[in-house]
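Only one protein chain is missing from this complex, and each of the others stays in its spot.
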Amino acid sequence: MYVIVVGGGRVGYYLAKALLDEGHEVLILEKAAAIASIVSDELGSICVRGDGCEATTLASVGTNRADMLIAVTGDDEDNLVACQVAKHMFNVPRTVARIRNPKNENIFKTLGIDVIVNTTNLILESIEEEVPTHTLTHLRDIRDKGLGIVEVKIPPDAPTIGKPIRELSLPEGSVLSLVIRKARKPIVPSGATILEAEDQIIAVTSHESEEALRAALSGQ
Amino acid sequence: MKVVIMGCGRVGARLASLLEQDGHSVTIIDNDSYSFRRLAPDFKGTALIGNGIDEDVLRSAGIEEADAFIALTQGDNRNVMASQIAKHIFNVPRAVCRIYDPLRRDMYAELGIETISPTTIFAQILREKLESQGD
Partner (left out) sequence: MEFRNILVPVSGTEVDEEAITLACRLAKKDKAKIMAVYVIPIDRTLPLDTELESEVDKAERILDHMENVAAGENCSLETDLLQARDAAPTIVDEAIQRETDLIVIGTTYQRRFGQFSLGDIIPHVLKHAPCRVILYQQYTP
C-alpha cells in the first residue's frame, strides 16, 4: 500500500515508522524545514518538505496512486483540508484525520472524512478505564448508531444491592447484557437477577441515557 | 440581513462597517481582542472573541439565525473549515470564504462553497492596469 502521512511531528513520525515496518510504501509531507530534515535523517528519503494541503505538492508526490492519506498535523483544520483535497482532487480511496477538538468529529464525518481519530477522547477513555472510582466506564462506541457499550460497577454501599433487576427503573434504550461477579462465570441477567456488591454490569445504552442508567443501577 | 464575519483584519473590519451602514445586523468574531481596534469607532454590531472553527463560538455568534457567513482569517484552511461548518452543520443560506491558494479555491468552489481568491483577482487587476494604455 502507498500511504501518505501529512505532518512529521511525533505522531506522524512513529506512525510512518510502524507503517514502514509493515512493509508499506510511506511518504511524510512536512511543512517545517527543520522537522523535515530531522525525519529524513532518521528514516531516510521518505520525507518531502511541503504543505500537504496544497494540490501542487500532493500532485508531485503521486497522491493519485496513494491508497490512503493520513493527516496528523496539530491543527484540525489543516487535517480536514488535506483529507478533502486528497479525496476530491486525487480520488484517494481512504482518508484518515486526527482531531484535537472532540466536537469536530461530527463535522468531519459530515464532510466526508472516512476515519476520524479523536486523540482527546482516546486519552479520556483510557483514563476512565484506569480510574476505578468511576461507576460508569465507556468501553466502546457503536459508530453511527448513537450507542455505546458501558460498564457499570455496583458500589459496595449501593441501595440497589439485594434487589432484583426488574425493580429498577432502567431508562428506555438501555439493555443489560452481562453481569460479571468475582470468581464466577459471567451471567446473562434476567429480571429476577439480584444485584450484589461489586457486580460489573456490561450494558448497551444510548449516549443520552448513560447518566440515567448509572443512577438506576447504583441507586445514587 | 444577519451576517456573521470571522476574522477582524482590515478587510473584515471594513466589510463590517459597510454592511452596518447598509442596515444589516453584523457580528464579527476574532480570536484576538486586539484586532477589534480596526473596527470603526461607531460600530454598533457585536464583536466576539473566539475561535471561528468552534461550533459553540459560532452558535453564540448567532450562526443559527444568520443569513450569511463570511470567513476572512489569514488561514485558508480555517476559512474553508468554518465555511463548511456554516453551510453543512448550521445550514446558513450563504457562506463566502476567502482562499488565497487558487487551486484550493477552485476545488472548494466545485464543492459548493462560495469562494474568492484575492491572489487571482489582484494579479488580474494589476495586469489590466499595466496593459491598459495608462490613463
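First chain written, first letter: the chains are A and B, and each begins at residue 1.
One rule holds in what follows: a residue touches a chain if its C-beta (ideal position, glycine included) is under 8 Å from a C-beta of that chain, and two chains touch if they have at least 3 such contacts.
Owing to the predicted nature of the structure, the values given are computational and were not obtained by experimental measurement.
Within the entire complex, contacts from the absent chain reach the displayed chains A. Screening A:R65, A:R100, A:R166 or A:H207 against the full complex identifies A:R65 as the residue touching the chain left out. Residue in contact with the omitted chain (choice from A:E25, A:E125, A:D141 or A:E196): A:E25. Residues 2, 25, 27, 40, 44-46, 48, 59-62, 64-65 are the ones on chain A that touch the missing chain.
In this section, only the chains that are shown with their structure count from here on.
On the chain A side of its complex with chain B, the touching residues are 53-56, 75-78, 80-81, 84-85, 88-89, 101, 103-104, 106-107, 110-111.
For chain B in complex with chain A, the touching residues are 53-56, 75-78, 80-81, 84-85, 88-89, 101, 103-104, 107, 110-111.
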